[in-house]
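The other protein chains are all here in position, but one chain of the complex has been omitted.
Up next is chain A:
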Amino acid sequence: MRDARSASSPRQWLAAHAVGQRRWLGLAAMAGVAVGVLTIIQMALLAWIVSRLLVVGDSLAALTWAFLSLIAVLVVRALCQWGQEVAGQEASLRIRDAIRGELLEHLAAMGPVRAGARHSGALANQLVEQVEALDGYFARFLPQLRLSVIVPLLILLVVVWLDWLAALFLLLSAPLIPLFMALVGMGAERLNREQFAAVSRLSGHFLDRVRGIATLQLFHQTREAGEEVHEAADRYRRLSMRTLRVAFLSSAVLEFFASVAIAVVAIYVGFGLLGYIEFGPADELTLFSGLLILLLAPEFFQPLRTLAQHYHDRAAALGAADGMLALLAEPVRRVEGSAALPSADERLVSLEGVTLSHPGRGRVLGPLSVEVAAGETLVVTGPSGAGKSALLQLLAGFVAPDEGARRTQAGLTFAWMDQRPVLIHGSLAENLRLAAPEASEADLQRALERAGLAELVASLPHGLETPLGERGSGLSGGQAQRLALARIFLSDASLVLLDEPTASLDEASEARVIESLTRLVEEGRSLVIATHHPALMAMASRRLELDAGAIKAQATGVPLHE
């Protein structure tokens, strides 16, 4: 496949993906051409039968073979039609899979901080609905695009052979169609992009309101929020109607030309047969040639009409691709250029003169340098908003520093826990195995014990197989936090990064967790903990106090202010 990422426009990007499935797309087009050829044969047989009956006066019995051939042609044509659709679908299925994979890879490369800054509902919409929105483009529009050139040309050749003047009528009206469609299509495309943005915003709006529906109820604001939801949907309707008015106009233009061309051909042929037309090839028209021309006239426009029906597929795909390209254009994390720390080195990870800014918030951290040595417990303190989380994210490599460098030991493994641990839809066991997919049941039990969750799990009727809801509904805040801690215990990470690990635990659980954390320290793991809690601060072998993104004080062993 040509590198789709180097494509600059949505159209090129989609085309690059189409090249990857050119065999299925080609098959679809070939089947479509076969349908076109069989249609011509079918019409010719029809006109021939009528002409033999009416003009020559053949008996029905003498034409039996012609009727049978007609039926055979119909059957083969139906088979080809089936093949065309199925091949197009297959190409589309494969391409959508590839595109979804590409997007997911890119999000991973952007990293948790940059990808996490985007609205997850809108992104999920992009990954699921908008990728699905590419279906029509690949399955129907692209194969039809080739057919809309080849099949009319074939028909035109037949009509030229029958009557060049009638062919001229068709030829004259045909080029006007793409011209009009291009004009109309350009507007529709822009509108479609707007509509996609609107759909994306709309679903973001919904997810936000629905997530907070309990709060809305408590403030007695659900009626207002409901009205807002209705309003947003109605805005979406008005926007859609604007798109549709234009989108339908393009197919109306086409329908108009097709209808008029049929009417003109019918009247021309009729008058020609009556002998009213004194010039050109009209006097050579027969019932056979005249009827065949009439029958082929709609077929001449049919591929273009079908294309126009799928035109909104193209517009939808381009709109979706535009958003996807914008996402793919988001910078990925800078790959570490600097050498790994030597394995003999004490340091597991070091930040050297790093700074970090967030869009819209300016610089949140730095410039500063921090090192974490093997086996130490570094506690990071500071008022909320001082940059504690940013420091942990930089240490984890979730975001690349704007300036400076992060260096780690080769093959460093680390564990992470923040204030909002991720809980996946699945059983408790699956949620634990997120940290160690191969872990045995016994491993899980041990980890639960260390995190102080074993009792609770033992009391559940389904134990480790108990399913969890989204954002851990079913678990209290403290329990969710302890589940995330259990994951850390399950992993063999040598560096553990903890962002407010005991924020919602009671003293007893906190003491238990601290005990387990101490055990981790004893195992020789390094801990970096951002916290306010005195009990956790007491664990520190070294402390770092941040204020407004800079190091305010640093101390070893002893607390900073007593």
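What we mean here is this: a contact is a pair of C-beta atoms (placed from the backbone, for glycine too) under 8 Å apart; a residue touches a chain by one contact, two chains touch by 3 or more; residues count from 1.
Criterion: contacts and distances are computed from a predicted model.
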item: Protein name as given in UniProt for the chain not displayed, "Cell division protein FtsX", "Acyl-CoA reductase-like NAD-dependent aldehyde dehydrogenase", "Nitrile hydratase subunit beta" or "Thiol reductant ABC exporter subunit CydC"; value: "Thiol reductant ABC exporter subunit CydC"
item: Hidden-chain contact residue, picked from the options A:V128, A:A326 or A:A340; value: A:V128
item: Of A:A15, A:V158, A:V332 or A:L434, the one touching the omitted chain in the full complex; value: A:L434
item: Absent-chain contact - pick from A:A15, A:I41 or A:L93; value: A:L93
